[in-house]
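First the structure, then my questions, so here it is.
A single protein chain has been removed from this complex, and every other one stays in its place.
Chain IDs A and B follow the sequence of writing; residue 1 opens each chain.
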Amino acid sequence: MRSVTKAYRPISWPTLGAGGDTGSWRVHRPVVNHELCTKCQFCWVYCPEAVIDRKKITIDYRYCKGCGVCAVECPTGAIAMEKEE
Amino acid sequence: MKTAQVMMATGANAAALAVKSARVDVVPGYPITPQTSIMEAVAAMVENGELHARFIPVEGEHSVLAAAVAASAAGARVFTATSANGLLYMHEVLHMASGGRLPVVLCNVNRGIFAPWTLWADHQDSFSQRDTGWIQYHCSSNQEVFNTILQAFRVAEQINIPIMVNFDGFAISHCLMPLTVPAQEDIDRFLPPHQPEWRLDPNHPSSFSNVTMASEYAPFRQMLSDDIMAAIPLVKQAAQEYKDCTGMWDGDSIETYRLDDAEVVAFAVNSMAAELKLSVDILREQGIKAGLLRPRLYVPFPTEDIIQALPENAQVMVLDRNYNFGHPGGILAAELKSVLFGRRNDVIVKNRVMGIGGIDLTRRFMAEQILEMMDDKKGLL
Partner (left out) sequence: MATSIKKLPEIEQVLSGNGACGGCPATMALRMVGKALGPNAIMLLTPACSVASMGMTPKLGYNWPCINITFASAGSSASGISHALEIMQEKGRIEGELPTVFSWVGDGGTYDIGFQALSAAAERNENIIHFCYNNEAYSNTGVQRSGATPRGTFTTTTPTGKRQPKKNMAHMMLEHNIPYVATATVAYPADLYDKVVKAKSIKGMKYIEILAPCYLGWQFDMPDTVQLSRMAVRSGAWLLWEAENGKISFSNPTAHFINGKKTPDQVNEYLMRQGRFSRLLQGPDAKERIAEIQGDVDREIAFMRERAKITI
């Protein structure tokens, strides 16, 4: 009879990209026009994906899903959704 | 060995005292006859400070086991108890406990299943949970209940598999018998503190039982199956070391009585097996070479020990206190035949169902049944 295996539980560990490189889901890409941006951070607070840098207002496209919430919520219209190639 | 305490106790009290001796941390509970007395005793011990633990009076058995597994995942040593419909209500969470490898110990006080309602013992409840991935002990005396709960904690925590300790309602749970409670020092030597190698810990965040693809899921299940089989040596080791620490012995994976030269072997679990020792004596007085083999483990089924223990050409009389619906006879007989097949063709297995819904099983009645079965031509009934 084989000996007892070490406790073997279905455990997962925190990791960026647990759902993969979710940027590949994007159909439209949010592009920030920094001239219009007032750094109000609305886009940052509403982004479900936590991919917007709140200081620089730049977007991590590796994971941005292109949902467009940031563009709709931007009070100055500084974010445009551009079709992905 | 330090001085033990000897007292009179019911099976339910024996269970509660074992919970105390095991220094359990968390006990969620919900009443159901005949288990209720265990919960009442534990609640009282927690209330009066005898047991430093949390008793959680939840609102139903599904929640009992849900609280139990979660407390176990948080790192606590956890006990709970139930019977019959309470056990069935837990069914979903029984699977979660084993799949999640959470070493909860649960006493199931055997009782027949609704419908119709019955309060008294048979073994349909525990046997019907065979495939939930729990190790199952079945006990035949109050002392064995006490001893087994402590052994169960040790094995469960070694192997990270939950364990169900079964014993009959009323015949054990409510009957006073002498009970020896070993000194706490001896028990502490036998059962070390619970130190899980994994728990829910914000300092080391990790997640338990996410969605899992087949390529990962299948190995988890295989590992569970393998580890349940690997419990047998641990069960034996626990029984032996418990004996070394306390001087008490109830058998390991099986218990035998007058078996060596037996031609007729009674095969049964729980309190009826204790009574069957007396039936064996009656039969021996009549010149019949009778003996007893009691599986103390039901899951994993102690195949090798049974195959080794059965004398040659024995007639095995399986007395089942349950139905194997869709087959004539009971579940134990089917289990036994499946392991003997092709390995012990010398042995004959005969089977009767009896004691359903708590019908009294006296030594005389069972001795007579065995005599009748000896005349049965067929293997079954």
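Keep in mind that, in the parts below, a residue touches a chain if its C-beta (ideal position, glycine included) is under 8 Å from a C-beta of that chain, and two chains touch if they have at least 3 such contacts.
As the structure is a computational prediction, the values presented were derived from the model and not from experiment.
Asker: Looking beyond the chains shown, say which of B:E47, B:D131, B:E185 or B:D201 touches the absent one.
Answerer: From the options B:E47, B:D131, B:E185 or B:D201, the contact with the absent chain belongs to B:D201.
Asker: Touching the absent chain in the whole complex: find that residue among B:V69, B:V181 or B:I232.
Answerer: Looking across B:V69, B:V181 or B:I232, the contact with the absent chain belongs to B:V69.
Asker: Touching the absent chain: which residues on chain A qualify?
Answerer: Against the left-out chain, chain A lists 10-23, 25-26, 40-42, 44-51, 54, 60, 62-63, 65-69, 71-73, 81.
Asker: Under the stated touch rule, tell me which residues of chain B contact the chain that is not displayed.
Answerer: 25-26, 28, 52-54, 56-60, 62-64, 66-76, 78, 92-93, 96, 200-202, 204-213, 216
The rule we apply is simple: only the chains that are shown with their structure count from here on.
Asker: Could you state the distance in Å from the CA-based centre of chain A to that of chain B?
Answerer: Inter-chain centre distance comes to 52 Å.
Asker: If we count contacts the way the header does, which residues on chain B are in touch with chain A in the complex?
Answerer: By the definition above, chain B touches chain A via 99-101, 158-160, 196-198, 205-210, 212, 216-217, 220, 223-224, 226-227, 229-234.
Asker: Mind pulling up the chain A residues that touch chain B in the complex?
Answerer: The touching residues are 1-14.
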